[in-house]
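A protein chain is absent from this complex, but the other protein chains hold their places.
The block that comes next holds subunit A.
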Amino acid sequence: MTGTSVAPDPGTRSGAGGGGRGSPRAVRQGLSEKALGRIFISPSIALMSLVALFPVIWAFVLSLYVYTRRQPEGFGGFDNYVTALTNPRFWDSLQFTFVFTLSSVTLEFVIGMGFALLMNQAFRGRGVTRAAILIPWVIPTVVAAQMWFFMFNVTPGFINTIFGLGNFNWLGQSGTAAFAIIFADVWKTAPFVALLLLAGLQTIPNDVYESGKVDGAGPAARFFHITLPLLKPAILVALLFRTVDALRVYDLPQVMTRGAFDTESLSMLVQQYVVRTPNPGLGAALSTITFVLILGIGIIFVRLLGRDLVIGREEGK
């Protein structure tokens, strides 16, 4: 047994259950599929838990400590949460975030549905329209924010000029400032919603509509009894992604108003306490609250979606 007679055999050495050891095929098999599967998913899992999961747990730990000038003072239990929840600024930003989410997602859905229904019909120029619809999506949100900041501005006041509003100060008072931000968001994302819904519409076979027509269903009846139910998965996905995105809004209000006039979002508030007024404990408590809120709402959606989404993907025709 000096090793001269035995050829090296990578197949049996890696050995993780790659089938019959003695068989000639096992020799050439290299890593088994199972082992390969584990190796393939581990970098993703490692990266996502390291950068996403672990910090969330750490944020919770941070949030239990009291800080002065970025230096930990000691364990404070839920003191930071009490401070956060009794801070009127938190409630203001929570209110703005909810108002923003509710109105922008509703408007985006209605407009996006209109666009999608229109684009789902056969006509000339559908390709061009689809390309045009991508443009608001590829424009960086910061660019969109600057653009609408100037358009809503008093000078040059493009919108004021068009609608003859004189010196109406959109971004300088609460209410209209929030409206301007919501409007910018709807402009940027309604086309994206349309795209997602269009993808769903195209999976609905035409014969369903034909038989609906034969049964005497008018356009409205066809929309409510055929389109909406069959489009449910696409609608839920679009609403899920848009709601979660709207709840974490940061760029638009940050650039358009810097949070003035009741337009501070939860994300802006957290960032404020982390970077500008350094209080890691309070910042972490606020970020944990935000996290729980958004994930909670997200989970409700996923529940509504059922296992449909996940299982459908696994079977993945």
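Assume contacts are C-beta pairs under 8 Å (C-beta built on N, C-alpha and C of every residue); 3 or more make two chains touch, one makes a residue touch a chain; residues count from 1.
Here is the rule we use: contacts and distances are computed from a predicted model.
**Student:** Write down which listed name, "Ferredoxin oxidoreductase alpha subunit", "Carbohydrate ABC transporter permease", "Tricarballylate utilization 4Fe-4S protein TcuB" or "2-oxoisovalerate dehydrogenase", is the UniProt protein name of the chain that is not shown.
**Tutor:** "Carbohydrate ABC transporter permease"
**Student:** Of A:84, A:107, A:133 or A:182, which residue touches the hidden chain?
**Tutor:** The single option touching the absent chain is A:133.
**Student:** For the chain that's not shown, point to the residue among A:84, A:107 or A:151 touching it.
**Tutor:** Spelled out, the listed residue whose C-beta touches the missing chain is A:151.
**Student:** Which one touches the absent chain: A:86, A:121, A:167 or A:277?
**Tutor:** Going through A:86, A:121, A:167 or A:277 one by one, A:121 is the residue touching the chain not shown.
**Student:** Could you please point out the subunit A residues that touch the chain left off the display?
**Tutor:** Here the touching residues of subunit A are 28-34, 36-41, 43-45, 47-48, 50-56, 58-59, 62, 115, 118-119, 121-151, 155-158, 160-162, 187, 191-192, 195-196, 198-200, 203, 233-234, 237-238, 241, 244, 247-248, 250-251, 254-255, 266-267, 270-271, 274-275, 280, 283-284, 287-288, 290-291, 294-295, 298-299, 302, 307, 309-317.
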